[in-house]
Each structure stands twice: as structure tokens, then as C-alpha cells.
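The block that comes next holds chain A.
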Amino acid sequence: MADDLLKPDEQLGAIDHKIPKKGWMDTPVNIRKGMYCYASNPKSVEYLSLPNARKWNPLEEDWKLPENWKEIIYEGLRERLDRFRSLKVFMDICVRCGACADKCHFFIGTGDPKNMPVLRAELLRSVYRNDFTLAGKILGSVAGAREMTLDVLKEWWYYFYQCTECRRCSVFCPYGIDTAEITIIGRELLNLIGLNIDWIATPVANCYRTGNHLGIQPHAFKDMLDFFVEDVEDITGVNVEPTYNKKGADILFITPSGDVFADPGTYTCMGYMMLFKYLKERYGFDVTWSTYASEGGNFGFFTSHETMKRLNSKMYAEAKRLGVKWILGGECGHMWRVINQYMDTMNGPADFMEEPVSPITGTKFENAKSTKMVHIAEFIADLIKHDKLELDPRRNDNLKVTFHDSCNPARGMGMLDEPRYVIQNVCNHFYEMPANTIRENTFCCGSGAGLNAGENMELRMAGGLPRANAVKHVHEKHGVNTLACVCAVDRAALPPLMEYWVPGVEVIGMTEMVGNALIMPGEKERDTDLRGEPLPGTEEE
Partner candidate 1 sequence: MMQSSRRNFLKIAGLSAVGISGAKPVLDAFAAEGHGDERTEFEIRKNEKALTAQQWGMVIDTRKFESAADLEPLIEACHSLHNVPHIDENKVRHEVKWIWEDEYKHVFPTLAGKFVDERTEHLPFLALCNHCENPPCVRACPTKATFKREDGIVLMDFHRCIGCRFCMAACPYGSRSFNFKDPRPFIKERNPEFPTRMKGVVEKCNFCAERLAVGKKPACVEASNGAIAFGDMNDPESEVRELLKSNYTIRRKKGLGTEPAVYYIV
Partner candidate 2 sequence: MNSKYMFSLVAVIILFLLAYIGIETAGLYTLFGIWIPYAAVFIFAVGVVYRVVDWAQSPVPFRIPTTCGQQKSLPWIRHASIDNPAENNNVVLRMFLEVVFFRSLFRNMRFDFNKGNKFSYEWEKWLWVGAIAFHWTLFVVVVRHLRFFTEPVPLCIQWLETLDSFLRVEFMTDFLQIGLPGVFMSGLVLLAALIYLLLRRMFIPQVNYISFSADFFPLFLIMGIALSGLFMRYLAKVDIVAIKAFTMGLVTFHPVIPEGVGSVFYVHLFFVSILLAYFPFSKLMHAGGVFLSPTRNMANNSRAERHVNPWNYPVKVHTYEEYEDEFREKMIEAGLPVEKELTNGG
């Protein structure tokens, strides 16, 4: 945690939702430390052959832009208007009713009016009006138009990287205007002139090269999993050794690399391995992991549609190479937004695979019959419903659990009840957070869309405040000590958020809880959970 962060109480007291007197167009951007991520490493940009790789610093006056940057932006916007009806329509139809204003976690947490989704969009819209509409050309600022300047560009960069593309505003918009769509395009435009952030560019480059964000090479990847195999064996006495890159396996499993390399995701990873072992022993379930497609997450999504496609292509390519029947996906947020809304369109059709059927229950996953990719929560929920897992939820009795709906599965997919069903079957103490903060109304962790860096901790803590406040509520009311989620970014972003706002709440993945509760064939009597903590009832002995 960054040292220069205010104490939570001070931070809370500092939030001011007062609206400035001066109009927003007349208020220049103030790029403030702690609120932005560092500029991208030129090497990463270069590796991806993205434009204008160079070293630059947002705090400096000169951003080392190409000469014709205005033209590039103009052309880029024109091209995107022709490609995306969503963009064109969203540019034209906003009536500025203000319904979205206080729906944004960044606005709630920072009080900065330009974090109102409508204004975030207006940053781009004002330029669009100036360059592309009759009214804007004639009436100018009266119609909300303004010219593209360097200051405007800097404002774009600052605020488009203060949006986690969580789509909460879109739920409330009477026209369904999705600020995430606008931010995505905005970031694409910025990328055209080399304005990226390193927390995105470097993972993208890594992923492109090694298959995962952290740039872990295949052998190291295997080493990590081997390490988990040992841990699980220590705890349960069962060897859960998986297979890698196995040709002819039934199913390919892809999860975000965060689960392989960072606590507490690693425990979720152990959960996957235990589950697959269990299924293999009991039902002959044949699943393999890939080192080439060893990343579910897709930071390309936070760069441009094209980059997203380049990274995503590995999943189908690997499935095809290995000849699997279908793909099982682990717990991840934006990975699933990409899978649900883009993958088949970009890199399909996946006609080399079969329509997914659970080999254990025979359930056809009708909703995945084209993309051929099933979510682990759907898969486990089906198993539990058919009573195919032996579970002892009492092993999770030390956990008082609440569930955080990650933005992308919630609002980009609609997966709300499957993880709840699984969690409620593997633990005995489950409490929901207040109604207006869960399901489709869920609040972002504050660090999505590539913003979970270390240098922007103030922004992250502010953005995650609404979520943390809801957790705090159930923490105080029901003694909730565990925040469950189905997203790797959440597992990385929520622990510091909890530490800051709600100390005493741990973050856990759904499948980790399954791993705890799952009674493995031939297992020894466990006395700790996957984290090595004593199991409830065994502490005293």
C-alpha cells in the first residue's frame, strides 16, 4: 500500500461532491499523482508494433506526440464512427438528464464532476460535435462543441484511464448509453498516438509473447502448478497433478494467470486442480491446461479492439491444436466479457469443437453452443445440482461470506445466480450486501480495466469505496469476514481495498471454497484449509 495515502477517515472526509462554479469546459485538467498510472514502457509498445513507442511522462508538458496527432485522432474517430453504430448513436442521443451521474463509483469516491459518466463521455462528444455535426459547427460551445487541443487530449487521457468500464452507468441510462463503449473507443484513439499506460501495455506485450500477463514462460508456469500440487498433497494427501498441452484431451481449461501467480488467486487455482482431480477419479473427466493459452484475462481489451483480438485468438488456436471438445473458463471478469461479447465474432466460428456437454451430468450448455466455452461457475453449479460432488460445507464454517458480483460477469454477461448457488452449497454462512450494491447494481472493485497498478492507489481506494462501504455494512452487521468473487482482478484489487477500508475481511475465490469443501477420494483427514489455516473445530486440538 502506498505510503502517501491519507488515512481512511481523512480520505472519506476529503470527498466533496460540491460542483464547481466554473463550467467544465473552462476547467483545465489537473493531472494529479496517485490518480493516474505511469506511461507505458516503450519496449512493450514496440513489441506489439503499436504506434509511437517512446519514453514519456504525463507530468511533463511535452508528451512527445507525433506532429499530426490531431489528424490521426480526427481520422481515427471518423473511422470508428463508421465502424461502430454504438459510438455514433451514443455520441448523438445523450440528453444529459443526469441519471448516470451518481452511479459511477469514481464520482462517488472522488467527487470529481468529470467522473460523472455523462461528462466523461462529453469529453469525447464535445470534440465529435465540433468536427462531425452541423449544429456543433454552427453553434459551437452553445451546442456543447469544442475544439481538439492538447489540453483536451490530456483530459481525455486522464479521465479515460479513470474509468473501469464497469457499465454501471449504462444500466441506468434511459437510452442504454454505455460509457464503457465510449471509454474503449477513447482509449483506442489515444493508443493511435501512443498514449497508453504501462500497467496495460506491458501485460499485453507479455501475454502476446508468453501467453500470460506476467510473462511467465512455460516451464515456470508448470513449476508454479507443481508447487500447488505439493501444497494440496500436504493438506489433503491427494496428488492433483494436472496435464499440460495434452492433445486429444476432452476439455481445455483456461484461467487468468493471476490465479497461478498471485495470492489469494493461487488458492482458487488449487481449488480448480482439486476439482479436476476429483472429477477425473470419480468420472474420468479429462481436462488439460495450456501454457500457450495460459491467460484468460485480456488486457488487449483495454487497449483496442484489434489488440483484444490478437490476444484472444490464442484460445481457439490452442483448442484447435489440441483437438479438445470444448473450453472451460476459470473465474475472471473481463475475460468473460470478451468471451461473451467478442470472442466468437472476432475469432470464430469455433466449428472445430463440439457443442459443450458436461461429460458428467450430460447437461448441454445451450447458452454456449456457438462459442463453446463454459464458465466454471456454470459447470460447478450443474455438478452440484446433479449431486455429483461430495461436499462438506462445514469446513468453511469459519467463513462468513458475502459475494461481490464482478462488473463484467454481472453487466456484460448476466452471470449472477450460478456463483451464488455454488457458494451457498459450499458454506453455511452467506450474507448478501445491500440490494442496490449487488447483482446488476454491483459496484466495481475500483481497479478494473487495467487500473490495478500501485502508483494510482488513491484512485483505486476512492473508486473502490462504494464497494468497500457495502462490505463494511455486512462486516459490521453480520460479522462477514470473507468477500467471495469470481474475478482475478478482484482477487488482486480487493485485498488492499479491504485492508484500507474494511480491515478484517479476506478475499476468496469461489472455487477455493469448493476446494475446501470437496471431499476428495482417498483424502486424509484435513486439519487446515487451502491457506493453511486451521479448519473450524480443529483449532482447539
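Picked so that all candidates are chains of the complex that A comes from, given by their letters.
Going forward, contacts are C-beta pairs under 8 Å (C-beta built on N, C-alpha and C of every residue); 3 or more make two chains touch, one makes a residue touch a chain; residues count from 1.
Quantities reported herein were computed from a predicted structural model and do not represent experimental measurements.
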| item | value |
| --- | --- |
| Of the listed candidates 1 or 2, the one touching chain A in this complex | 2 |
| Chain A residues within the candidate 2 interface of the complex | 12, 18-20, 23-24, 49, 81-90, 92-99, 101-103, 108, 113, 116, 118-119, 122, 133-135, 139, 141-144, 167, 170-178, 181, 208-211, 217-219, 222-223, 244-247, 291-292, 305-306, 309-310, 313-314, 317-318, 321, 339-342, 344-346, 348-349, 363, 365-371, 373, 378, 381-382, 385, 410-418, 421, 434, 436-437, 439-441, 466, 469-470, 473 |
